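Only a single protein chain was left out; the remaining protein chains are all shown in position.
Coming up: subunit A.
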Amino acid sequence: MGILGLAKLIADVAPSSFKQGEIKQYFGRKIAIDASMSLYQFLIAVRSEGHQLASVDGEPTSHLMGTFYRTIRLVENGIKPVYVFDGKPPDMKSGELEKRAERREDAQKSLEAAEEAGDAAAVDKFNRRLVKVTKKHVDECKELLKLMGIPFIEAPCEAEAQCAAMVKAGLVYATATEDMDSLTFGSPVVVRHLTFSEARKVPVQEYCLQKVLDGLELTQDEFIDLCILLGCDYCDSIRGIGPKRAIELIKQHHNIQTILENIDTKKYIVPEGWMYEKARQLFIEPEIADPKSMELKWSEPDEDGLVKFLCGDRQFSEDRVRNGAKKLNKARSGSTQGRLDSFFKVLPSTNTNNKRKVEEKKPTSNKKGKTNAGGKFRGKPK
């Protein structure tokens, strides 16, 4: 579930660290997609009249539908996606996973209650909360990706950590996920909302880790401690310390040890046997496969294989599947437009004297707004 309230904190404290854009701006980029996250999204969001899409046997196919069409959308926009699947969850996460299981049970109970009461909206709501990505979903997805010719990678442990390592190694441009802890794992660029439905018109958000750190005025180590204080998946946080207090404390004391020595433990109850050091270790040195040994290959889609896999029992329309395969093939063949920034290096910004100007000029820039999206050249270059 990422880091509690980190996105809001960044938006408040370091608003210049992320920019919003369109999916089209990422043409020609290789992007590592946190597969578990996107599978959840699809299972929850891809529905028809509130029900999951299903095969004739009632097995859900929402994840396949989502993976198929949204991947095509990415590829059509010139993006080269690579999916990264979670391996085994780290031991530290067991607490969090237990909590999630509990919440699921609660939701199950509420669902039954709602069904009895005949409250359709509530039934729908709790149904969505019950969604769980199973091994079967994952395996089906991998098979689908194989048929589509899209590479995927199995992380030994957390997918976000693996994505971060791949971005760091320059293998891909960015991590695409909704989880903010990719930043904590040190992914230099994180893209959110990339796999959202086109119909929702949600702009893609791109976070730049360096700018986040500059904006918060923290080092990466301090940032990790901040995330642990905010609340991560691996250990509890101190009750009574919210985002505002957390960042104040980190700026004052620089790390959790010193904070613990200095805060009033009566007022703020530190969890017993708090494992913050282990959590920190997990963020700094997560279990990952060496990105150097990876070979990413985008190959030709197997059209007949896709039809066989998706149509029939899984009730996909054959025309649409064949059409999708053609789109994948079309995007593969032919030349792609090069990016100018892959030829010329971006100069480090000479913002030393600009900082002052930022404040001075704010009123004007706010009034005018940054209407970057307008104009003739917002489309995908052909």
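The rule is simple: a residue touches a chain if its C-beta (ideal position, glycine included) is under 8 Å from a C-beta of that chain, and two chains touch if they have at least 3 such contacts; residues count from 1.
The criterion applied here is as follows: contacts and distances are computed from a predicted model.
S.K.: Per UniProt, what's the omitted chain called: "Archease domain-containing protein", "Proteasome assembly chaperone 2", "Queuine tRNA-ribosyltransferase accessory subunit 2" or "DNA sliding clamp PCNA"?
M.R.: Answer from the record: the omitted chain is "DNA sliding clamp PCNA".
S.K.: Tell me which residue among A:S16, A:T134, A:Q210 or A:N323 touches the hidden chain in the full complex.
M.R.: A:S16
S.K.: Determine which one of A:Q25, A:Q52, A:S182 or A:T195 touches the chain that has been left out.
M.R.: Missing-chain contact among the listed residues: A:Q25.
S.K.: Write the list of subunit A residues that the hidden chain touches.
M.R.: For subunit A, the residues touching the absent chain are 16, 24-25, 27, 296-299, 332-347, 349-350, 354, 357-358, 360-365, 367-368, 370-382.
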